[in-house]
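One protein chain omitted, others in place.
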Amino acid sequence: MADIQFNHVGVKYPNGFVGLSDVTLDIPAGSMVGVVGLSGAGKSTLIRSINGLVPISSGELNVGDHRLSNARGRELRQLRSEVGMIFQSFNLARRTTVLNNVLMGRLHHTSAWRSLLGAWQHDDVELAMSALERVEIVSKAYEKASSLSGGQQQRVAIARTLAQQPQIVLADEPVASLDPPTSHVVMRDLQRINADLGITVIVNLHFLDLARTYCTRLIGMREGRVVFDGAGADADERVFESIYGRSLTAADVLEAKAEL
Amino acid sequence: MTAIGALGAVTANVRPVKPRQRGKVVATLLVLAAITVWAGLGVQIDLPEIVANFSNAVGNVVQLTQPDYGFFPKTIPALVETVDMAVIATVIGSAISLPIAFFASRATNPNTWLLMGLRFVMNLIRSIPDILLAAILVAVVGVGALPGIMALVIFNIGIIVKLVSEALDGEDTGPHEAALAAGASWLKAGRSAMLPQILPAYASQVLYTFEINIRASTVIGLVGAGGLGILIDNVRSFFRYHELSLIILEILLLVVLLESFSAWLRKRLI
Partner (left out) sequence: MAGTLTDTSSAPSLTNRPDKPVSWPSRLLWLLVTGIALAAYFSAKLDISALADFPAQAWKYLLLMFAPPNWGKLGEAFTAMVLSVQMAWIGTLLGIAVSFPLSFFAAAPLAPRWISWPLRGVFAVLRAVPEVVTAILILSVTGLTPFTGALALAVGSIGNLGKWGYETFEAVDRGPLEAVRSTGSGAVGLMRWGIWPSASAELLSLWLYRFEINVRASAILGLIGAGGIGKMLSDNVQFRNWDAVGMLLLVVIVVTMIIDQLSGAVRHRLIHGRWAVPFSTARRRPRSSKLPVEVPA
C-alpha cells in the first residue's frame, strides 16, 4: 500500500526561501492526518512535495513504490494519478460542465485523441457519475461549474479526486474559502472518504479545532520544520504555542469565529 | 508640540518651485516637429499640383457619383468569390491557430525556447501586410482565389495566435494545476482545463478575424488574388469610374452586412 515516507527532506525555492527543512515523517496508508501551522510555515510545501508539484531539493521522499527525487515525466504523472488533490480555490474550469470537471480526474488514463475530442470512455463517465453520487451532487452533472455555490464547487473538486480512484488524497486548505457550516460538510466528506474507502487523507488546516475534530493525527509545522506530531488529543496549550509562537486566540478557532 | 505645528505650518506655506517639466515637453515637441518636417519633405507636399489635378479630375468625380447599376450582373461571380475567400480563410486560419496558441502561452507551455521562438515567428508574420504576402503568393501559385486565401490564412494565424495566447496568459491557471495534479500531461491539461475557459475569447477573436478578412478579401485581388479586387484593377486601368463606383458601393454594403451578421453571431455565441 501507499505509505508515505519523508526522510530528511528539504525544499528550497528558486528565490532562496526554505519551504521545508529536514522533515522526517512516516505516514502509513489509511491515515487521516491534519497539518496545522501559520501561513508560510510549510504546510502547502509539505503537501505539494508529495505529488511533485514542488520538487524536493534534498533528502528522500517515497510515496508507495515511487521515489519522488527521480520521478519525472511519465512516472511522475503515474504517481500523480494515484494521488488526488483538493485546492483552497477549488480550481474548477468554471466554463465547462461539472461532469467534464470530474472527468479531468481520468485524464491520465485517457488517450490523447479521446481527450482532444472530449470523447470520454463510457466506464470513465460511469466512474465520474458515481463519484458525484458519493458527494451527493450528481443532479448538477450537466450544469456549468460557475453556476454552483462555493461548497458545491468544492464537493465537485472532491468528486474529481475520487474519479482518480486514488490511494492518497491531499487537501490544501480545502475549507479556507467556505463558511463554517459548509466547512463541516466538506470535512465530513473527507472523513467519510478516509473511513469508507481506506484512502489516506492529508489535509492542511488553519483552524486547530477542525483538525482536532476530524483528524486522528496532527502534524504541527513552523518555519519549515515539524514541531508537533501526535494524536489530536495531545495537542494542548503548550503544543499550540510551539506551533503558532503565541497563545490560542478566538481567531484560530472556527466555531468561535462563526459566532462573531 | 507647538514647534512641530509651527514647522508644519512653515513648510506648508512655502510656495514650491514649478517642477521643470517644460524641458521635456519642448524636447518631445521638437523631435515630433522634426520628424514631421522630414516626412513632409519626403512625401513632397505640393498643393498647387493637387489643385491642378483636381480641375482635370472633376469629370472623374462626376462619374463616381453615378454608379452604373447595369454592371452589377458582371460583378456577381467576383462578389461571391470575395465572400468565399473570407469564409474559407477564417475557418482554416482559426483551426490552425488554436493549437498553436496553446504552445505560444506561458500558461500552457513550459518550454521557454519553443515559446519564445513561436512568439517571434508570430511577430514576424504580423509585420508583413496581407496584400504584400498575396502579391508574392500569386507569383508562386498563380492567379486566383487560392493565393488570396493562403495569404489571409497566414495573416490570420499571426493575429489569432497572439490574441488567444494572451487570453490564455491572463487566465487563472488553477484548473490547469488541478489537472496536472491528477496526472495529466501538459497538453491534456491544456485541452481539458484551459480550452473551455478561453472558448468565448476565441470565438470572439474568430469573428473579429472574419471582419478583417471581409475587408481584406475585397481588395486583395488588386494583386491578382481573386475577388472584387481583380475587377477594381480592371475598371481602374480603363478609367471606367461609373463601374468603379458601383464596385465600391458593393464593398460598402458587403462589409456592413457581413459585419452585422458577425455581430449577431457574436451575441449568440457569447
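Chains here go by letter, A and B, matching the order in which they are written, and residues are numbered from 1 within each.
Note that a residue touches a chain if its C-beta (ideal position, glycine included) is under 8 Å from a C-beta of that chain, and two chains touch if they have at least 3 such contacts.
Only a predicted model underlies this, so the values are computations on that prediction, with no experimental measurement involved.
Across B:Leu30, B:Leu114, B:Ile136 or B:Ala263, the residue that sits in touch with the chain not pictured is B:Ile136. The chain that is not drawn here is touched, among residues B:Ile100, B:Leu187 or B:Ile248, by B:Ile248. The residue touching the chain not shown here, chosen from A:Asn7, A:Thr24 or A:Ser39, is A:Ser39.
On the side of chain A, touch with the chain left out of the figure occurs at residues 13, 15, 17, 19, 38-42, 44-45, 48, 54, 87-89, 91, 129, 133, 136-142, 149, 151-152, 155, 172-173, 179, 181-182, 185. Counting over the whole complex, chain B has residues 35-36, 38-40, 42-46, 49-50, 53-54, 57, 60-61, 64, 80-81, 83-85, 87-88, 91, 106-107, 115-116, 119, 123-124, 127-129, 131-132, 135-136, 139-142, 144-146, 149, 169, 172-174, 176-177, 215-216, 218-219, 222-223, 232, 236, 241, 244, 248, 251-252, 255-256, 259, 265, 268-269 touching the chain that is not drawn.
The rule is simple: only the chains that are shown with their structure count from here on.
In this assembly, the C-alpha centroid of chain A lies 46 Å from the C-alpha centroid of chain B.
Looking at the complex, you find that chain A touches chain B at residues 51, 53, 77-85, 87, 89-96, 100-101, 103-105, 107-108, 110, 112, 115-116, 118, 157, 160-161, 164.
Residues 174-175, 177-185, 187-189, 191-194, 196-197, 199-200 of chain B touch chain A in their complex.
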